[in-house]
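The block underneath contains the structure these notes are about, expressed in structure tokens.
Excluded from the complex is one protein chain; the other protein chains are retained at their positions.
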Amino acid sequence: MARSWWWKITALVLLFFTYYEGFLGEIPRMPILNETIRNLYFHVTMWMAMLVLMICNAFYGILYLNKSDLYFDLVADECARIAMVFGIAGLLTGMVWANYTWGAPWVNDPQLNGTAASLLIYAAYFILRNAIPDDSKRARLSAVYGIFAFVMMIVFIMVLPKMTDSLHPGKGGNPGFNKYDLDANMRMVFYPAVIAWTLLGVWMMSLRVRIRKIEWKNEDQ
Amino acid sequence: MKKNLTLLSIVMISHSTAFAQEVEMADTMRSEGKIYVVVAVAFISLAILSFYMIRIERKVTKLEKEMKK
Partner (left out) sequence: MTTALHQYFKLVRHEVRLEFKNYHALTSLLVYSLATIFIAYISYRQSLDPITWNALFWIIMLFAATNAIARSFIQESRGLQLFHYTFLNPAVVILAKTTYNILLLSVLGFINLSAFSLFFSLSIHDWGQFTLGLLLGSFGLSAVLTLVSGIVSKAHNQAALVAILGFPLLFPLLITIIKFSGNAIQGVEWAINQPNFYLLIALNSIIVVLSFLLFPYLWRD
């Protein structure tokens, strides 16, 4: 799996597709958003990729707790790292977009706060990892913290925004934006775009895992 | 609050459908074909990214094979 080419090529092809349709595809004409609705393919997808990688992190944490194999911890660590990369990308792109549609780079929005919180949580995760010198103990404690953090984060970004008015579409607040959720045309681009960015993230993650495995073997020799 | 929001939503939806054609979009850029310049630039940057990713992938695979020997 890690060495096969087909999904990497799929990722690249879908990325080209995303960029092509992202600039040239049909989009609904909506006030305020205008052309910026195309950011859906380049900003929201960052969060989706981050979310998938965070799920991977929690999943490999559970695997580690059951099997006590340090390889699982390695994967969990790298998942969190790449999730962080995508998270920062999502935050920066979101700030640019928000500045031009909502009037300020940071607005008090539950979705925004939730994602900022998840970045902080994963920053804390790395701090915890750095604080423990022993390999297996580090793996165990960070797996426990990672799983706990993941559940709290899901509550934050999935449940809380539904209970408050949000500027994001589909959550009270801005019904005018709601329309693009229904636009079938955009969906046909959005879903492939999510898959493209996620696969790219997984690719980056697997490369880092493989490099670190080589490092391990080097240290053993 | 809730009531206001539903009212607002009705107003906004009817507004956006009635005046959909008047929303300002980058139509000139499209008709002039300049948008293809943007696409070309984006594609070049993507191509470089792809090339780089594939290079790293092959490098790592090579290293793995060397480690196995």
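In order of appearance the chains are A and B, and numbering begins at 1 in each one.
The working rule: a residue touches a chain if its C-beta (ideal position, glycine included) is under 8 Å from a C-beta of that chain, and two chains touch if they have at least 3 such contacts.
Not measured: the values here are computed from a predicted model.
J.: The complex has one chain that is not drawn here; which of the drawn chains does it touch?
T.: Looking at the complete complex, the unshown chain comes into contact with A.
J.: Touch as defined at the start, partner being the missing chain; which of A:1, A:104, A:127 or A:184 qualifies?
T.: In the full complex, the listed residue that touches the missing chain is A:127.
J.: Can you say which of A:67, A:137 or A:217 touches the chain missing from this structure?
T.: Within the whole complex, the residue contacting the unshown chain is A:137.
J.: Looking at A:95, A:117 or A:211, which makes contact with the chain not pictured?
T.: Final answer for the missing-chain contact: A:117.
J.: Taking the full complex into account, what residues of chain A touch the chain not shown?
T.: 65, 113, 117, 120-121, 123-124, 127-128, 131-132, 137, 140-141, 143-145, 147-149, 151-152, 155-156, 159-160, 163
Throughout what follows, only the chains that are shown with their structure count from here on.
J.: Averaging over Cα atoms per chain, report the distance between chain A and chain B in Å.
T.: Distance between chain centres: 16 Å.
J.: Please name which positions on chain B make contact with chain A in the complex.
T.: Touch residues, chain B against chain A: 1, 5, 8-9, 12-13, 15-16, 19-21, 23-26, 35, 38-39, 42-43, 46, 50, 53-54, 56-57, 60-61, 63-64, 67.
J.: Which of the residues in chain A end up touching chain B in this complex?
T.: 3, 8, 12, 15-16, 19-20, 23-24, 28-31, 34-35, 165, 172-173, 175-176, 178-179, 200, 203-204, 207, 210-211, 214, 217-218
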